[in-house]
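Okay, here's the structure, questions in a sec.
The complex is shown incomplete by one protein chain, all other protein chains being positioned as in the whole.
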Amino acid sequence: MKWKKIKEHIIYSLLRLSGLFIVCALAILLLYIISGGIGKISWEFLTSFPTNGMMSGGIFPMIIGTLSLMVLTMVIALPIGIFSAIYLVEYAKPGRFTDAIRLAVHNLAGVPSIVYGLLGLGFFVVFLGFGLSLISAAFTLAIMVLPIVIASAQEALRAVPQNMREGALALGSTKWETTRHHVLPYALPGMLTGSILALSRAAGETAPIIMTGAAFYITHLSSSIFDEFMALPYSIYTLATQSSNVEATRPTVFGAILVLLLIVLCMNLVAIIARNYYRKKYRW
Amino acid sequence: MLNDFCFIRSIKSLFKILFTSVLIIGEDQVKGEIKLVIIIVAILLLIAFFATSGPSRIKIKQKGSDTMLELVQIWAEEYVKINDNATISVSGGGSGTGIAQLINGQIDIADASRPIKSHESIQAKSQGVIPVEFRTCLDGIAIITNKNIDISEISFSQLRGIYNGTILNWDDIGGPSLKITVYGRQSNSGTYVFLQEYVLDNNDYRTDMQPLNGNAQIVDAVIGDNEGIGYVGVSYAENRADELNILKVKEEDPMMAFLPTIENIASGDYPISRYLYIYTKGNPTGEIARYIQWILDKDGGQKVAEELGFIPLPQNIIDEELEKII
Partner (left out) sequence: MKLKIFNLPKYDYKRIRHIKDKTIKKVLLAFGLTAVVFIILILAFLLIEGLPFFFKGDGIDFFTGDIWDPSSPNVPRYGILPMVLGTFLVTLGAIAIAVPVGIGCSIYLAEIAHPKIRETLKPLIEILAGIPSVVYGFFALVILSAWIDDFFHSTTRLNALTGSIMLAVMMLPIIISLSEDAIRSVPREMKEASLALGLSKWDTIRGVVLPAALSGITAAVILGVARAIGETMTVLMATGNAPVISFDMLTSMRTMTATIAIEMGEVPFGSIHYHALFAVGIVLFAITFVINFIAGRVMKRFREKY
């Protein structure tokens, strides 16, 4: 009998250890990055161009490039994703047709990021002739984050209780009017929350942008969506693996990683907080 | 025209988003802080929008050799200081990448640390592209080993044996009794190709060669591995010469072996040296031509190359190359 209790204690400790493992992994990762990069971050670093072979200077164009990329991606992905979700939740009739659509969304989420790069290269860069550009990369990333937008929009729409819709319909609204005026306003904050997560994913992806328009160094800020661009993830990758002077460029890499992490983590945090806030608020 | 179409479409999407945000702001249920966030986001949107809706600015797209990446980047940086009209974009990817993208029509200048291959020329012509070659400077390839390996020179046939997998142990060439760990580049690297053609006589590389991404990685790897050997551009080896064993190289046995110093490379005594090339589509004109003229200029690009550890071209070769510019 006592042996059993000992065994249970051992097992419980092992389980607790696995929880600790997560915390340790995250802590090591973050501490290493922060300690390496915190010295580099300064206003100058964030607002000046890289100089002298990336060994000095800042990461301004990469930050702008990543931000522009995020904006363009969302401009494309949000409308498509939200309306797809509205269709799937409000209008779709159960059956094989709808099943096919859901299967497609599910699979889109599972495609490896490098295959998206292939698609971007083959379709947007070459076939449509957009060339290596911000817009090719944005379209590619938009298709990649679409499943996330759709999934969170669906969740937000489903959270709205059915009697809201029934009440509006009973009073004579058309389907679209119910959706537009009685469902959407309550679902929209949740949808936008989910799309923030999609946005953070788009900011951090490297493989799709390597083949569709990211460049190592551009002398000026790109001013058109048909230009190549610099982006944080790509610069991190290139400097880490192909840099000519690894030691001298290390500070720049750390700084770039720290900035990228800050952007991504801030967005995730905002999304989590907003989601909890709206969950508590709309307790139907 | 495509430019304008996308411009209009991005305006439409932008307005859709702003419209939706206005909806949310108008709703009474939404609290004050969220409205603030939405306003900030809208402002960011507007900024990014204006940052990306101008006309295309990049005049010169340059890609290719990783050996030349730092050189090309500083060329771009310095050139733009004296000629602000030009906007140049620079990327790596390897000599093979540069040439392929030149053929594909995606870039204007391809950087290559090896000459164009014949099948690449044929491919180019089939796509209607005539590649024009420019030599820009000289570079030596240093053979480096870990300091632990106490041999001081190596011949082409020994090098070939190590890299094609027939020589497996250091004591076969007079070193300690250790297995050789071979480091090299990936197949898109001009250095990889050049060594294969020039030293290996087109033998296949051994399959267990570690294909690293760049010169600096090979230096790091060889420093950290007691049994390691690698090949890198001379400037990379010179940077960390006190942590490495840089071998003297001789072509065949009766000849003398030389260290890869600037004098030896310039005089041709050091046997593994090569030109660093750039290729353009047809003879260059306009902005590209001006840029290449600056690269070949003694006080322009050539001075930069010298500062980075490459060897500037002698004047007669510069004159030859300048003829190719219209």
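Letters are used for the chains, namely A and B, taken in the order the chains are written, and counting of residues starts over at 1 for each.
The rule we apply is simple: a residue touches a chain if its C-beta (ideal position, glycine included) is under 8 Å from a C-beta of that chain, and two chains touch if they have at least 3 such contacts.
This structure is a prediction, so every number in the text was calculated from the model and none was measured.
Considering the intact complex, the chain excluded from display touches A, B.
Across the entire complex, the residue among A:Met74, A:Ala138 or A:Val264 in touch with the chain not shown is A:Val264.
Chain B meets the missing chain through residues 23, 26-27, 93-94, 96-97, 100-101, 103-104, 120, 123, 181, 186-188, 193, 196-197, 202, 204, 207-211, 221, 224-225, 227. Of the residues in chain A, those that touch the hidden partner chain are 4, 8, 11-12, 14-19, 21-23, 25-26, 29, 32-33, 80, 83-84, 86-88, 90-92, 100-101, 103-119, 121-123, 126, 143, 146-147, 150, 174-177, 197, 200-201, 203-207, 210-211, 233, 236-237, 240-241, 253, 257, 260-261, 264-265, 268, 272.
FYI, only the chains that are shown with their structure count from here on.
Annotation: 31 Å between the Cα-based centres of chain A and chain B. Chain B contributes residues 2-3, 6, 10, 13-14, 16-17, 20, 23-24, 27, 29-30, 34, 37, 44-45, 48-49, 51-58, 61, 66, 69-70, 73-74, 76-77, 80, 86-92, 106, 213-217, 220, 236, 239 to its touches with chain A in the complex. Interface of chain A with chain B (complex): residues 51-54, 64, 67-68, 70-72, 74-76, 78-79, 125, 129-132, 134-135, 185-186, 188-189, 192, 214-228, 238, 241-246, 270, 274.
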